[in-house]
Structures are given as structure tokens and as C-alpha cells.
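For this depiction, one protein chain was excluded, whereas all remaining protein chains were kept in their positions.
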Amino acid sequence: MKKFRIILLLSLIPMLSFGQLYTRKEIKIPDIPGYLTLKCDLHMHTIFSDGNVWPTVRADEAWREGLDVFAISDHVEYQPHHKDVTTGIGRSYEIAKPRADELGLMIIKAAEITRDMPPGHFNVLFLDSISALDKDDFWEAIQAAVDQDAFIFWNHPGWRQPDEIPIWYDEHTRLFDEGNMHGMEIVNERSYYPLAHQWCLERNITMLGNSDIHDPTGMFVDFAAGQHRAITLVFAEKFTEESVKKALEKGRTAVYYNDMLIGNQEFLKPIFEKSVFIASRSVKLGPGETFNLQVTNHSDVPFMLEAAEGEKDIFYQDNVTLYPGRTSIIRIRSKKIAEPGIHTYTLQYVVSNLLVGVETGLPVELKFKAEITE
Amino acid sequence: MKKFRIILLLSLIPMLSFGQLYTRKEIKIPDIPGYLTLKCDLHMHTIFSDGNVWPTVRADEAWREGLDVFAISDHVEYQPHHKDVTTGIGRSYEIAKPRADELGLMIIKAAEITRDMPPGHFNVLFLDSISALDKDDFWEAIQAAVDQDAFIFWNHPGWRQPDEIPIWYDEHTRLFDEGNMHGMEIVNERSYYPLAHQWCLERNITMLGNSDIHDPTGMFVDFAAGQHRAITLVFAEKFTEESVKKALEKGRTAVYYNDMLIGNQEFLKPIFEKSVFIASRSVKLGPGETFNLQVTNHSDVPFMLEAAEGEKDIFYQDNVTLYPGRTSIIRIRSKKIAEPGIHTYTLQYVVSNLLVGVETGLPVELKFKAEITE
Amino acid sequence: MKKFRIILLLSLIPMLSFGQLYTRKEIKIPDIPGYLTLKCDLHMHTIFSDGNVWPTVRADEAWREGLDVFAISDHVEYQPHHKDVTTGIGRSYEIAKPRADELGLMIIKAAEITRDMPPGHFNVLFLDSISALDKDDFWEAIQAAVDQDAFIFWNHPGWRQPDEIPIWYDEHTRLFDEGNMHGMEIVNERSYYPLAHQWCLERNITMLGNSDIHDPTGMFVDFAAGQHRAITLVFAEKFTEESVKKALEKGRTAVYYNDMLIGNQEFLKPIFEKSVFIASRSVKLGPGETFNLQVTNHSDVPFMLEAAEGEKDIFYQDNVTLYPGRTSIIRIRSKKIAEPGIHTYTLQYVVSNLLVGVETGLPVELKFKAEITE
Partner (left out) sequence: MKKFRIILLLSLIPMLSFGQLYTRKEIKIPDIPGYLTLKCDLHMHTIFSDGNVWPTVRADEAWREGLDVFAISDHVEYQPHHKDVTTGIGRSYEIAKPRADELGLMIIKAAEITRDMPPGHFNVLFLDSISALDKDDFWEAIQAAVDQDAFIFWNHPGWRQPDEIPIWYDEHTRLFDEGNMHGMEIVNERSYYPLAHQWCLERNITMLGNSDIHDPTGMFVDFAAGQHRAITLVFAEKFTEESVKKALEKGRTAVYYNDMLIGNQEFLKPIFEKSVFIASRSVKLGPGETFNLQVTNHSDVPFMLEAAEGEKDIFYQDNVTLYPGRTSIIRIRSKKIAEPGIHTYTLQYVVSNLLVGVETGLPVELKFKAEITE
């Protein structure tokens, strides 16, 4: 009888694997002081333009993949399925909204203004009327977005340019000068555009990274291999559309792309600091001795550390990767002439995969107390 | 310089993981003498009825998941998206066909006749006209299928019955008596109906197992955990629609469901025999000695063996699982009084997860030569 | 140039996979009020008895697998490798200790007193001298342990008994009556002994679960499939040997075995409560309406909930599994006659895989505030 009980409990395990498909896997990137870190994908498609899924699928995927906010941005001017799907692109929002509500997700009404390059494609968010954007003239379409107080960003700026390197055309100057280039995708789908990144930094343009997904996400992202879609982190005061809009307008964003975070130091630094903890229960070593400092990374992002000039009173390991969800070791060695007693040390590193500029990693510090014994 | 070369080669690995998404993973279940073993899913939906994907997605999924043949069987009478998707269900075939052709897949024109239980839902395959099925009267719809010489099968017979146990209603008697119950789903989605299985055996009805998928398959099947959708194996003479139809009509099918194969012994036995090989290079043991007989299973299906009465001249292990793609050990022991010399032994097992009847496993034999030393 | 940068970053990923082997994966089972939840394996072997690894391997494995405390308990009387390994079993502690220190792990000096059943095998912890246990007479060996104030527990009580069901022999009565049966393995390796569990509850014996590992753990535990070795959770005031000893003596333990926790309600309840959080940002629904209550499980243990009689003012889902590291949905429905306003509801469940008795799950409550709208 007892034995039988064991078998029944074991039999629950396959159901576990099955049921897990219908759960949400949170993206572990912490909130930062003063702001929620909202996980957002603000560029995706459905059958109402050239995508291949019904709009509710986008809500289901977003929930399962740990997003908080999403926008379906079907093309205003390009609907290859229109022979069969005869209603307008505004329908994707209407259809997805109730499902988003059921799942506690925020969906932002959006569309993609679509032209050849230049000027290329632009996403507009926080719309009242999508049909108002349906203009032959590009500038009239932009004006219709401006009239709705929309947030406007340039999509995949390297699209159809040689080597995918973006070119800043006169049209972009005009948009920017008129105050209508609010944001730019520095990451789209599987591409990162360092030059776009640089433009955002120089001109104070909001940085975004989005999936631009057309197929079901599972056909594009290898979840089994631990991959995720590209997303925009929005640092918002509250979980409201107003807060998200304000954060976008103020440039309070970062991009999560493969194993990289890209954004300003004021956002990446607290993410690092709220993710990483000294795990060693105590640090005690004699002069000239080595110690394995244990450091835990609670986030989903690996942190690849390269030693920077700094701490003079201790030797420490040059290169360390803090793996997501793992405790790693940093080897430290006290100097032979170290004074016995309690010391506070500060290890200085640059996190090479947290980009605060093009090819510029985030400088960070790891502080801890150590007892130097005699 | 040399070192650099190493780094570049390593850098290909992440691309591997990404690119692998765009490949086909064959289902390793071998052809059998005289027949191709075609992997078929003959029941699925798109946005043209109550599914959630564009029809080309069904072709892409089928290819990647190793199918050879598929049928989109949108409901003739139920199109909840019709407000937006205004053309008829015949369109799903038209749209998916060119993509199937590009991928070398066979797509069968099909539809689902949809009524409350009884009589429930029926898939009809090999249609010329889908719209001809659109009749208020169920029997007229069936007649329209018969007129097109369609293959008709009863879907998920346990659907909406207490405890999912199927009930055979008068309508089913009529269908069967008139020769129009050609097949039956003994497996649908995640359910196996043993009673339907029994009916198929008793009345010589073709057994089918299908996914009935509405969402993208990746939202329903946990590929990372090694799961697969339920499919029908069709044993066809050639890769032609005619051959597939003939095989279905003659009942040359089996069902691949979770870790089980369900079908007649004439098909499951050669599958087992063409999957399993003695891997030991030689078998040599003294009287009363033990030997690890190594057996390789080249298929994707585990084989769970339970010893049957048989071989009297050797002792052998009672329970063994031959894991997919692995070499396993069966311990054998010669009798103390074994005669030296070369002997041929036959181990007799029942494969408990290869069902040739309800709760009845497939009997199999493993033959090998052994040298008994002095 | 920019493009090149991308390739170099990607090239870090394979190294990630490689490096991750050398990290520690914490076991996510939270501390509880007043106590640290130390993860302990108090029964394992090395080449100094019948194990197959050098003692430092046990420290390395323990660290990587998230343990805090371990004990190598080589057999006092059984050293099949003694022809080659000629020093005594006390050496395994001496060799492993410096490595444990480097890794911040606690290693407890231990041994296994080994006799045929009855009385079977007993682990003794917190020893000064292992050689003192080397006595022909079992009772003298026990006395030598008692003299050292050791903690003594009965290993795998079902070992070599019919159907692995333990039998309580006279020897066990004597040990118990003399106050020397301090603990008992209710779980050993892959076996759970419900009858031993019951004895522990009835007689106030400390429950333990250990791996009894002989091979490298990776040859026995399928880490790729998410498995873990069986361990004892020790609820200790501090990370000191004294605290661990006191906790064991006071019975402050639980067992983590497959997907189950086994222990007293006073420990399992706070583990559940510190693991599970309501994730819905707000709960708002009209009378008779349904709401998806989102619940996150931050621990590594799934919680399989079955509704208990309780909350009368709301309907809620009967069976829910809260998957480890995931957010799951519990469907709730307000009654049609619900009064508008803010209500506090309490869902009552039994967690069937958290065993507070044999076949007895842990009763838990999930409390949340909901606004019933008009």
C-alpha cells in the first residue's frame, strides 16, 4: 500500500512538464529604486498585417514569457492577408485587449507607419485612432500621430542598408528637428545597431529593443536553449499607461538583447546592484593568503566582469562571469604586508556585456568586509 | 593568430542553436517491409475556423516536427473569426498548399463536419469541394462527403461524454452500417480512448491519432521536454495521395501517442524489429556465468520489455527498457549445465507500451548467438 | 567594425555554458522565521570505504549542487578497496576538510556502523575518533559513539527487507529505549519508507533523507532532467556545527526528496508561506465574474494544491500546481450575490506533495483582497 503511494506521486511528474507550458516565467531583472522595471515588447505583428497569428496569441505569448506590457503594431499600409482578413488593423488591438486584461497585461494601442527607406518604418504608440494614420503622404501620417500625442520611434534603422549599418537621411533630420523622433530601435529582432545606439546617446533619443515578431515566438526563439526575445525595459513609476508613456518620453528605458543589457548607467547600475550579492558568510584570510569570495547573481542576465584599476590593497581575479541564478567564485588574495584587522575592500570591475555606450561596459564595485588574521 | 581561429569557430555555436530552429527533426520510426511509414497529422485548425494561426504556419510546423503528410480540417459550420476572416474555410488549403509544396510535404484537402454529440465531429479527407459539405442536415453533409469518395472518421469520440468515455449512439450504428465510418480517432490531442480502440479492433475501423491543434504547436507541446504531438502513422506503398488514401481505407495505420505506439501487430512488430539491434560484438560466457547483452534502439520510441514465458535454456532479465537512441543492457545467465559450443537463444518479451490491443502489449523476440565456453 | 563587436560578444556564450559547470546552483528553499534552512547530505561514501571518488570530489559536488553541510560516512567495517587504499576511513574527513573550508561548506566528521539486518546500518555524526567505533560487538560500537556524544541515526531501514518495508526488530527497541535512536532515514537514495516516516512521527525520532551516494553524483542524478539528490533540511539557528547538532537533536529537520518535502507542519508551513506570493497587481471582478488570480512560487519545489473545505464566499479552482519558479493561475469566481466592496478571501488548500504525515498533505491558506464591483 505504501509502495503504491510512491508510484502515484511519481506519476504527477509528466503532468508537471505538460502543465508548465501554461505558466508564466518571470524575467528576473529587478525593479530599481523609484521605478518598476517593466518588461515590454512594443513591436509585433498579427494576421491583421503580415503576421501569422491571431491577436490573442500575442497576449498568451507575452504572459508566458514574462512580459508586462506589449503593443501590436500592424502595418497601416501593408496587409498582405487583406483578401481574407477584411477588417482593419485596429482590430488586432480590440481582439487582444480582453485577453490581455484577463492576464493582467497592459496592451498599448499602436501601429507601424511603413515607407521605403528613407525614411523607413516608424512605430507609433498610445493611439486613439489608427485609421487616422492612413495617409498617402508620410508627413501627414506623422502629423496624424503627433495630433494624437503619440510616442513615435524609428524601427530597425539598419533595415535594407548596406551591411545593416543605418544611414541618417534628411528625413530623419526633419523628424528629429520637429521633435518627432522620440525613440529608436537600437535592437530589432536579432540585430543590434551600434550606430543607432550612438545616435540615441548623442541626441538624447529613447532607446528601444523589440522582437518585431511575425511568426509564433516559439518558431523564432529557442526557449529550450534558454533564449528570449529582444525587449525594452521601461522604468515606470507605476503600472499604468500614463507612467509607461512618461518613462518612454523621458528616456527611462534599457534594452535586453541576448545576454546583453544596453542603456544608461543610471538604470543599469542599480539593476546590477540589486542582482548581485556577496554570498560568503564571512571573509577571513591571513596575509598573502587566497580566499574564494562567493558572489550570487539573482538575475537572468550573466555579468561578465573585467577588472578595472582600483583597489590597491588586495589582489583579485581579472575576469569573472557571474552566471544567472548561480553563485560564482572570485579569487582574492591579501597582500603579504596586510595589516591584521577588519578591512573593507572594494573590487572594481567593468561589466563588458552591460553597455552604457557603444563598446563601453558598465563600471561596478563589489564591496565587502574581510578579516585579515595574523 | 592560431588562437584567434579557435575563437571564431566557437562563435559559430550560438548560431547553431539559433539556426537549428529552422531545420526538420525527423521522427525516427522506420519504414517497414513493403511500406513507407508516413508520419501524418490529419486534424488541425487555423484562423479560418477556430484556430489561431495562419495556414502556412501549419506547413512550417509540420515540416520542422518531421511530418510527411498533414490535413487542415477547419470546421465547416463553426467560424468564430468570420467577422474578420470573411472568406471560406477552403482557403486554408489554398493558402497552405504552396508552402507545403515548397517543403516537400503532402497536404490533404479536408474539413471537419461539426455537430453536438451525438453524432459529434467527423473529419473528411480527400475532398474536391469543401463548400458542398455545408448542409443543415448532418446526413446530407455526410452524403456530400461520400459523393466525393472522401475518407470519413469520427473525431475524439469521448468528447463531452462523462469521464471522456465514448458512447456509441444510434447515429454511429447508422454511419457504420452504411459503410461511412471509415476511421476513428482513438487518440485526440492528449486523450487516448481505450474503448474506441476496442471498437476499431472489433469492427475493423481504421485507427487514427491526431493533434487537433488550434494554437501554435509550440504553445501546446513541450519540445524542450522531448514531447511530440499525437500523430497517425500511415503505411503507404508510395508517397502519393492515392497510396495514403488506400492505406487509410485498408486500415494500414498506427498511432504514435506520448511514449506509446498503438496498432495492429502486423505493423508494430516490424517497427520493433527494424528499430532494435543486438550491439554486443560477441557473446561468450561460461556455464552459470552472467553476460551483459547490449541492445540498441535506433528509434524515437522507448520499448518497455516484460519477460514472457519462452526460452528455457537461459535465464534473462525480467524487465528492461530500451531507451530511444540508446544502448541498454539485458543481463543473461547461462544454466550451470549448459553445453559448451555455439547456441542460438531467443528471448521472449512483451513490449508493454506497444499496444496491439487494449491493455495488450506486443510480443517480441530477441535472437542472438552465444558461445558457451567450458 | 561594429558588426565585429557583435560576433565577439556572441562568442562568449559557449564559454558561458562551459563555465557554468564551475558554479553553485542554490537550492531555492527559503529560510524560515528563526532558522536558517540548511541543505544537508549526511550520508555518502568515498574510496576510503566502498565509494568510487576521492573525498574532495564530495566537497566539490556539494558546493555545485547547493548544499551547505555534508558528512562523509564511510563504513567502519567494510573497505573493499583496502588492498590499495591502506589508510583508515578517518582520512576521508581529513582530506575533504580543507576543500570544504575553501568552499565555505561545513563538513561533519562521521562514519557508518555496518551490520547485517538486524540491526542494519547506522550513521554517527560529530565524532572525535572514528577508529574508536571499530568494535566487533555492535553495542560496543554504539557505546563508543554515545561516549563521543554523537548523533546516531538508522540508515535505510527498509534495506534487504521484503518489498523494502522496514521491520522494527528487538535491537531497534533496545536502541530506542536506551535513547540512542536519535534519527532515522525515511528517505535513502531513491527510496521513501512511509513506515519509517510513521515511526518517526509516533516516537519523535528525527527524520532524515540522504543520498548514500557511492559514484560521482552526476552518474546517479540526472541534472539535465532537473533532478536533485535526496537531502535533509536542517533548521538551524546559526551556521555552526553546534547549531546543526542541536537542530538534529531537537528534530528540526525535513526531507527534500524528488518533488516532495516531508516533515512537520511547523517547518513545511513557513516554507510554503515564504515561497508563494500573490502576483496579481489587483483583483477586481463583478458579481458572478471570473478572475485569473496569479500566484508565483519562488522556490524549487512544485506545490500541488487540492482544494479543502473552507472559503464559502467565493468559488475557486479545485486543483492547481504551482510550478517552481513560475507564476500560475488560480481561477476564482465571485458569487452572484456578492456584495460590492473590498473583501478579503482565504483559499484553503492541501499541498499533496508536502507530507506532514504518511499520505497526509500540508493544509495551507492563500489570502488576498479583492474588489467586488457592481
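For clarity, chains are labelled A, B and C in written order, and residue numbers in each chain start from 1.
The rule is short, and it goes like this: contacts are C-beta pairs under 8 Å (C-beta built on N, C-alpha and C of every residue); 3 or more make two chains touch, one makes a residue touch a chain.
These numbers were taken from a predicted model, which means no experiment stands behind them.
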TODO: With the full complex in mind, choose from C:216, C:310 or C:325 the residue touching the hidden chain.
DONE: C:216
Open item on the list: Can you tell me which of C:28, C:135, C:190 or C:333 touches the chain that was removed from the display?
Closed with: C:190
TODO: Quick one: say which of B:304, B:338, B:351 or B:364 touches the chain that got left out.
DONE: B:304
TODO: May I ask which residue of C:131, C:173 or C:227 touches the chain that does not appear here?
DONE: C:227
Task: Positions on chain B contacted by the hidden chain, ascending - done: 2-3, 5-6, 9-10, 12-13, 15-16, 19-20, 22-26, 102-104, 163-165, 192-195, 239, 258-260, 280-281, 292, 294, 296, 302, 304, 321, 323, 325-329, 352-353, 358-359
Task: Contact footprint on chain C, counting only the chain that is left out - done: 17-18, 20-21, 47-48, 51-54, 56-57, 60-61, 64, 81, 83-87, 91, 95, 190, 215-225, 227
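Methods note: only the chains that are shown with their structure count from here on.
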TODO: Would you mind pulling out the distance in Å between where the CA atoms of chain B average out and where those of chain C do?
DONE: 40
- [ ] Could you list the positions in chain B whose residues touch two or more of the other chains?
- [x] none
